[in-house]
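All protein chains of the complex are present and in place, except for one that has been dropped.
We just call them A, B and C in the order they show up, numbering each chain from 1.
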Amino acid sequence: MDFSLSDEQSLLKDSVERFVQNDYDFDKRRKVMAEEDGFSRKNWQQFAELGWLAIPFSEEDGGFGGGAIELMLLMEQIGRGLIVEPYLPTVVLAGGFLRRAGSAAQKEQYLSGIIDGSKLSAFAFAEPQGRFNLADLTTTAKAKGDGYVLSGHKAVVLGGPSADFLVVSARTSGDQRDADGISLFLVDAGAKGLSRRDYPTVDGLRASEVMLENVEVGKDALIGAEGKALPLIEEVIDDAILAVGCEAVGAMEVLYKATVEYSKQRVQFGQPIGKFQVLQHRMVDMFMEYEQSKSLMFMAAMRLDEGYNDAAKKAISGFKVQVGKSGRFVGQQAVQLHGGMGMTEELSVGHYFKRLTMIDTLFGNVDFHLKRYGSFD
Amino acid sequence: MDFSLSDEQSLLKDSVERFVQNDYDFDKRRKVMAEEDGFSRKNWQQFAELGWLAIPFSEEDGGFGGGAIELMLLMEQIGRGLIVEPYLPTVVLAGGFLRRAGSAAQKEQYLSGIIDGSKLSAFAFAEPQGRFNLADLTTTAKAKGDGYVLSGHKAVVLGGPSADFLVVSARTSGDQRDADGISLFLVDAGAKGLSRRDYPTVDGLRASEVMLENVEVGKDALIGAEGKALPLIEEVIDDAILAVGCEAVGAMEVLYKATVEYSKQRVQFGQPIGKFQVLQHRMVDMFMEYEQSKSLMFMAAMRLDEGYNDAAKKAISGFKVQVGKSGRFVGQQAVQLHGGMGMTEELSVGHYFKRLTMIDTLFGNVDFHLKRYGSFD
Amino acid sequence: MDLKLREEDLAFQREVREFIDRHWPEEVRKARRNVGRFEETKGEAPEVRRFIDALNERGWAVPNWPAEWGGTDWTPTEKYIWDKETARAECPQLSAFGARMLAPVLYTWGTAQQKERFLPLIREQKMIWCQGYSEPGAGSDLAALATRAVRDGDEFVVNGTKIWTTGAHVADWMFCLVRTGTEGKKQEGISFLLIDMTTPGITVNPIHLLGGIHSVNEVELADVRVPVANLVGEENKGWTYAKGLLTHERTGIAGVARSEVMLARMKDIARETGVDGGSLWDDAEFRRKVHALEIDLEALAMTELRVLSQVEQGGAPGPESSILKIRGTELSQALQTLQIDVFGYYGLAYPDQTLIDNEGPVGHPYGLTAMQAMLYGRASTIFGGSNEIQKNIISKAVLGL
Partner (left out) sequence: MDLKLREEDLAFQREVREFIDRHWPEEVRKARRNVGRFEETKGEAPEVRRFIDALNERGWAVPNWPAEWGGTDWTPTEKYIWDKETARAECPQLSAFGARMLAPVLYTWGTAQQKERFLPLIREQKMIWCQGYSEPGAGSDLAALATRAVRDGDEFVVNGTKIWTTGAHVADWMFCLVRTGTEGKKQEGISFLLIDMTTPGITVNPIHLLGGIHSVNEVELADVRVPVANLVGEENKGWTYAKGLLTHERTGIAGVARSEVMLARMKDIARETGVDGGSLWDDAEFRRKVHALEIDLEALAMTELRVLSQVEQGGAPGPESSILKIRGTELSQALQTLQIDVFGYYGLAYPDQTLIDNEGPVGHPYGLTAMQAMLYGRASTIFGGSNEIQKNIISKAVLGL
């Protein structure tokens, strides 16, 4: 039982922390978001140079060989800085599939580009009718000649607008919600028959509706075995849940501390509002929610590193439930205690609140994961 | 739309209020509870003389012709005084069956005794396996000659120890949880084959486990039509829910006010604890819970008086949900704010807390009634 | 005690419904339903103008005003029916700053000229007002305001900064609290001024709220000259007028009817939203949450009726009236938060109104409105006296602590 970090882990943590502190204050973030892509390609190159894009990949694949703890350390800082660069869709999601199930050729064609920062990606999995059910797919991939033809509508593809290629889940057989018959495909963003509608998300990221109309891909576009992708999708999504959960923990830390600071300075009725007992206790509650979330963050990461099994899945869902509840509370109270200032686009508080609200939805909300957690009992 | 009371209603309210104020302070209540029956037969006679035992019965039956509003006014005061005399089992439950479905002979034999205070009763409906499902019955009533033979185990019969006769639900046909096939019987407490185990309940009342072993009753013991009793049971239980809900509202009023008073007197850290903002806001929350419960109490009573239909059932379940939640909160916080004193048997606070806790369970808890409420949507 | 409406009230209800159906028909309601309305924009849609004209023609524009200024002699029950029916049909309302907040001050304490000049324009919505109360240093502690008005001949010269001023960028006039005296308690020495927004020296700086909504502003006042004729009531007594105003409008403060509309719509959308072969409405946990809120809402609605009934009997509202704002805002926030849950991943999608106008909505057409309502709704427990302040007030005024 050991909560300490290895030297390498400490270095990683310090490196991201330093970046957030020095190169990603709220003004810089605003400028970055105003760029055409909604993030900075320059920052992305810096991430590549700092080795962050290589973290989860094996040394054999040109990576760093990091596990869940490394992902946690990085994502927590990304949450603290509200970093908008597409680490989640490119490295965690698309990269997650490639490193686990990509063929040598696929790795060479795509993974190396992710690691050196030259290729961005996204995972197109949700569909308008599917809510949080990963197996509810109407997008089809029909065998044609030596390859497949994909048709369907993929919803809210995070990172879609800037993706060079997509990982797409589609049904090669079975009925709409069957566990079997789901396959994954690599599809170039410029493929014929693929069209997008891009838009910003509430929390300042970018997403797309992706329409596939008879998009033809070769046999080599298939990731892993045909029709057997669901367990792989679940595993990669669980990585992503860890990632956004850690972001939420980072965001909560910033929020509760910022609220405490603000309450020491804001004077009303002749004293700092931090002297009012009701607000003091509220901030203690915020602090406790943060600490409890952090505890389950550690547990989820450590369980994942022990192996991907029911204990890990349960820990992930428990973490997501906690982060959903705590994130809502901390976000809402931070806004409330900042008063009118908390409601403005100008202050960062509201942006953390929005991100926390959205993280509750991402990959299944509290209800969804409370049920999933219980299913392992 | 009218929230005012008629003169008769005001008189009734004042009469019970006066009794609670003058004749039922906490010391007197303690003495009453120490009597053999766990309540005072003398008080019961006084209730009869004051006409309270006649309230829900028609003038034709020798009653007062009161409806849900009258029941509400009375029970709210019973709740304020934490009155332990068995009004609920005798008048609301047993009386509720007799006035709705009793034959002339049954009314003469039993109802007149209820009204003049000479007969006590109880409703034996729950069973060890049934939880809150009124139709889940293993107690059977088999036809034999001109009558029936009853066998089974009735659980937690409130008012059982002092009942002169019981109303018993039993299955005359059908399977364990069928809606059809349930009948009601009047059974004398001394009937051969009927045995009881008496005990106190958490909130200071008395209850019995009632064992029926081949208890023979005549055809004239049947209330209403054979096998068709479930809707009648539901209706009478809804009356009872209104009754205990009103008790809860009365109890909450006493608790929030007592807490406010205590907080003005109890000095800690050099000032009355009522000066601490956190406790102030807590008491505001208690006050709001009380007021919201009171609002739904009015609604439930008024809907019941409009007629027993889905709107009334929904209002009853909504009221029970509110009272379950609010009662827990107000009770727990009253104990908490009274500190150690709130934990003692000596002060009344803890007794109100216990009664409120128990009312949440009685006739179905929050979960049960939230589902029932939703079933009318 | 009963909940039934009397025959004459039912007749009134029918009359109101007919009026609404004629002037704010179903097709208009539907067309406007999915439009985010949290931005304050200059000018009105033609259908809104038509409705307000119809209100004025019928004499129903300002039911709560005294009859001599165009009000009605409705009973509290009739006012309640009006509020309920118009909320249910999502009718446009007169801008609250003029009609609900300033007008009572004017017809109570204003001069004859002030009344004649302003009340008709407010009633006809031909003059838009904003409220200059909050300042950067005076939020919950409103009386700490520092904007100075110094008498110079028959003018006041006003200097200071107002903040969170809703609609200042579209308003013609502002009613404003200013400090005219510095002696005594901070509540003393405050005056109530009416300021033409075209007066030189006024700068309106937009503040963008969460979701990019432009509704509130910062208003800088630099040597703004205001005729003494625009002082309402006595100098240095402005706090009294403003405070009276804060407790003036009890009806509708809980937002029950609005919340009922939101709840009903949420159920409809959940029934249409497919999940795992059924609908979201089949999800017991989702239904449980909706019904729990529905019970809270019914309790609040009844509490409002209790208050109404007291007023109807000619009595003062009892202590239960104090909870209307707190519970009302808590509840609307809870509904707004649950509501975005309905949209699943599409709750993340946030194309702005222009995008929708050009290409149609992403996901459910109500999605944008729901999200903006949730974001903007966070202000409801902050602005107009935060819920913490409300609890302080109840603690003192009701519980005597």
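What we mean here is this: contacts are C-beta pairs under 8 Å (C-beta built on N, C-alpha and C of every residue); 3 or more make two chains touch, one makes a residue touch a chain.
Bear in mind that the values here come from a model prediction, so they are computed numbers and not experimental data.
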(request) Considering the entire complex, write down the shown chains that touch the omitted one. (result) A, B, C
(message) For a quick check of understanding: of B:23, B:37, B:116 or B:203, which residue touches the chain that isn't displayed?
(response) B:203
(message) I'm checking contacts with the chain that's been left out. Which of B:18, B:42 or B:177 qualifies?
(response) B:177
(message) Can you tell me which of A:108, A:213 or A:306 touches the chain that was removed from the display?
(response) A:306
(request) Could you tell which one of A:227, A:245 or A:274 touches the chain left off the display? (result) A:274
(request) Please give every residue of chain B in contact with the chain that is not shown. (result) 126, 128-129, 131-133, 136, 155-156, 158, 176-177, 197, 199-203, 207, 209, 267-269, 276, 278-279, 328, 332, 335-336, 339-340, 342-346, 350, 353-354, 357-358, 361-362, 365, 367, 371
(request) With the missing chain put back, which residues of chain C would touch it? List them for me. (result) 284-285, 288
(request) Go through chain A and note every residue touching the omitted chain. (result) 1-5, 9, 69, 260, 263-264, 274-275, 277, 280-281, 283-284, 287-288, 291-296, 298-299, 301-303, 305-306, 315, 318, 321-322, 370-371, 373-374, 377
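The working rule: only the chains that are shown with their structure count from here on.
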(message) Farthest chain from chain A, going by the mean of C-alpha atoms per chain?
(response) B
(message) Centroid of chain A to centroid of chain C, CA atoms only: how many Å?
(response) 38
(message) I'd like the Å distance between the centres of chain A and chain B, where a centre is the mean of that chain's Cα atoms.
(response) 53
(request) State, to the nearest whole Å, the distance from the C-alpha centre of chain B to the C-alpha centre of chain C. (result) 44
(request) Give me the residues of chain A that touch two or more other chains. (result) 276, 278
(request) At least two other chains touched by the same residue of chain C: list those residues. (result) 388, 391
